[in-house]
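With one protein chain withheld, the remaining protein chains of the complex are depicted in position.
Chain naming follows the written order as A, B and C, and within any one chain the residues start at number 1.
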Amino acid sequence: MEKSRIAALVDGIFAVAMTLLVLDLKLPEGLKMSSDAEVWRQLLELTGRFSTYTLSFIVLGTFWIGHHSLFHFVRKVNRGLLWLNLLFLLFITLLPFSTNLLSAHTHLQIPIVVYGINLLLISLSSLLQLSYLAHHPELSHDQLTPSWIANIRRRISIPAVIVVASIATSFYNPNFAMTAYWLLLVYHFLPGRHHRPPEVDQ
Amino acid sequence: MEKSRIAALVDGIFAVAMTLLVLDLKLPEGLKMSSDAEVWRQLLELTGRFSTYTLSFIVLGTFWIGHHSLFHFVRKVNRGLLWLNLLFLLFITLLPFSTNLLSAHTHLQIPIVVYGINLLLISLSSLLQLSYLAHHPELSHDQLTPSWIANIRRRISIPAVIVVASIATSFYNPNFAMTAYWLLLVYHFLPGRHHRPPEVDQ
Amino acid sequence: MEKSRIAALVDGIFAVAMTLLVLDLKLPEGLKMSSDAEVWRQLLELTGRFSTYTLSFIVLGTFWIGHHSLFHFVRKVNRGLLWLNLLFLLFITLLPFSTNLLSAHTHLQIPIVVYGINLLLISLSSLLQLSYLAHHPELSHDQLTPSWIANIRRRISIPAVIVVASIATSFYNPNFAMTAYWLLLVYHFLPGRHHRPPEVDQ
Partner (left out) sequence: MEKSRIAALVDGIFAVAMTLLVLDLKLPEGLKMSSDAEVWRQLLELTGRFSTYTLSFIVLGTFWIGHHSLFHFVRKVNRGLLWLNLLFLLFITLLPFSTNLLSAHTHLQIPIVVYGINLLLISLSSLLQLSYLAHHPELSHDQLTPSWIANIRRRISIPAVIVVASIATSFYNPNFAMTAYWLLLVYHFLPGRHHRPPEVDQ
């Protein structure tokens, strides 16, 4: 039961965060457009926002699946794991803010760095949960073997490394960083035995 | 368990999207009306918004029931089905945006087309999920026979065809397209053996 | 399972609607107050909003408990009951709008009438669900005896009658109608054998 209520809170927060992103797409308040040409122009201006919207939605989806994979191995939850979970959720709820900042200023560097740091913090808090589980074997099922832990750690770490790299390159060219964020998602869809979280594939 | 957490995310996103629609109905911010006549005038101006609000609410309800019907046959979920689900949810979270655009500009054509495209994308991602299930029999219960698949496919396809037709006619007359969207919903309430999703009726 | 997912959607929509009410309490956007006296004055201006906020929160709580009581007797759900549920939820999601309208204009009559009509529509859609269950005994548990149905019907009808009466009196004095809404809630807390929904008390 304990575990199921934490899952309920996590699923609820992800559901709200994923839907709140759409508030970013609003047209300027009070704006009533009188011609299709005007609507078209406004929609074109929103293209950048659509793109970051989609990016953040997929990012949230990816982390939700990741949390899901990890919690599959959790047998019981103690206070420490609970708070690491809340830390993870804190950074998740910040993503609509970073997205909002980024979507309005894709041509600037600081929004890209802020967005990247947010991704990093989510990744790091995921790694913390994983390490905590690895050091408290009494909390997890027997299936969580060292090789699985290494697998999941690699799965979470590689994106984190890419984010750090893309933040670094943003000092030279912000556009490259945006591209890197998109490439990151392609990475998640790549097949490969060592990538697949066991509970999903069999 | 796997399946139940996806259902939790889906139900959460639908619940938030259905409730967020109401933000569309807000009176102009900071407006304090001093007479009942003024309130009445403002409410009359919101009539169009009430109408699209109701339309979108019922549309979301219809797709929620559809997802429900489909997931009834799902026995386990793999990575592919998970991502097709997230694609479906991405288009669901976009509906409050399309609704907002449409409700403020029912007299223009582009908002109607945008709304229709959103409905189409939701329908298509539903069809993708169905095809995926049909090609991965190991994921579904035995009850998902080819005849049921054909039934559900027809059930999802007919509205999609109507939406395409109404987008086409909107080039002649936007009002007709709006009417078509409403007729679409009537279609869903029509009885008929082949329409009823099995898990709901028995 | 069927029934549990409907409950999940209902609980989600109530949770979002109950929390969205707080958006009504926002101070004027962009307002930065420089003294405690100013903050105090702004807070005093929000008193009316706090009052309608609390009213609507309790109203939503009451209807949530009512839905809960009714669904206790539901054994399986068919398409008809599903859509009656969605109709009920449509009127539930409208309550943040009516509350917003009322909280800014408690001195006018139309907002009070609109609020009352919203309450009526929620009550009526509850009654529709009850009647549907009464006419489809195959959907409910055996415990849903005619005497229980009469009990629940009375429980839902009396508030509806009071709301109609208070709308009527609002034509003479809007303040009386507001008082009536509050008295309505006191009614719900009155003890009494015939009021208690069975699944809650034993």
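Keep this in mind: contacts are C-beta pairs under 8 Å (C-beta built on N, C-alpha and C of every residue); 3 or more make two chains touch, one makes a residue touch a chain.
No experiment lies behind these values; they were computed from the predicted model shown.
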Sole contact to the chain not displayed, among A:15, A:55, A:130 or A:163: A:15
Per the touch definition above, residue among A:110, A:150, A:168 or A:183 touching the missing chain: A:110
Where the missing chain touches subunit C, by residue: 7-8, 11-12, 14-16, 18-23, 25-27, 29-30, 32-33, 35-36, 39-40, 43, 54, 57-58, 61, 64-65, 68, 72, 189, 196, 199-201
Interface residues of subunit A (partner: the chain not displayed): 1-2, 5, 8-9, 11-13, 15-17, 20, 28-29, 77-79, 82-83, 86, 89-90, 93-94, 96-97, 100-101, 104-105, 108-111, 114
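Criterion: only the chains that are shown with their structure count from here on.
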Same or different residue numbers at the subunit B/subunit C copy interface, by half rule: different
Touching two or more other chains - residues of subunit C: 12, 15-16
